[in-house]
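Encoded as structure tokens, here's the structure I'll be asking about.
Here the complex is missing one protein chain, while the rest keep their positions.
Moving on, here comes chain A:
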Amino acid sequence: MMLDGLYQEIILDHYKNPHGRGLRDPYDGEAHHVNPTCGDEITVRVSHDLNEISYDGVGCSISQASASVLHELLQGRDAAAASEIHHAFVELMQSRGQVEADEEILGDGIAFAGVAKFPARVKCALLPWMAFKDAAARAGVEVGVSPEVKA
């Protein structure tokens, strides 16, 4: 079935057993993002050294698993590393399936390669990453300029 590319076991695992879920204090930057077409919401909190990234939200398996993967990949990394991973994930999501995912950089994030082939779901996967970028900026951490989201 076509869906095998979308609902990878890794994604379903993160959805059912999310990592780092729940908002925690203290934090230095917070951002709340919504997807106006579907009502998915996420709040991300970030400390200035990225040692603490927490989040909470409501949404589909793709957006919620994506938040869990983000937490796993970015928490405790320095700004340069977080920026590289962030850039790689956004690029993968906007690739329409034309970019080879690098597991060295993206870890479980490579499971989202299939999502890139479903344009209606790319925004779901990117929701936590865009909220993170804003939260980090408010915490004084620049995670690099991401390409415009056109999904």
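Convention: a contact is a pair of C-beta atoms (placed from the backbone, for glycine too) under 8 Å apart; a residue touches a chain by one contact, two chains touch by 3 or more; residues count from 1.
Criterion: contacts and distances are computed from a predicted model.
Student: As a check of understanding, state which of "ABC transporter permease", "Thiolase family protein", "cysteine desulfurase" or "(2Fe-2S)-binding protein" is the UniProt name of the chain not shown.
Tutor: Matching "ABC transporter permease", "Thiolase family protein", "cysteine desulfurase" or "(2Fe-2S)-binding protein" to the record, the invisible chain is "cysteine desulfurase".
Student: Would you mind spotting which of A:6, A:113 or A:130 touches the chain that isn't drawn?
Tutor: A:6
Student: Of the listed residues A:18, A:59, A:109 or A:128, which contacts the missing chain in the full complex?
Tutor: Once the missing chain is taken into account, the touching residue is A:59.
Student: When the complex is taken as a whole, what residues of chain A touch the one chain not shown?
Tutor: 1-3, 6-7, 12, 37-41, 58-62, 64, 118, 121, 124
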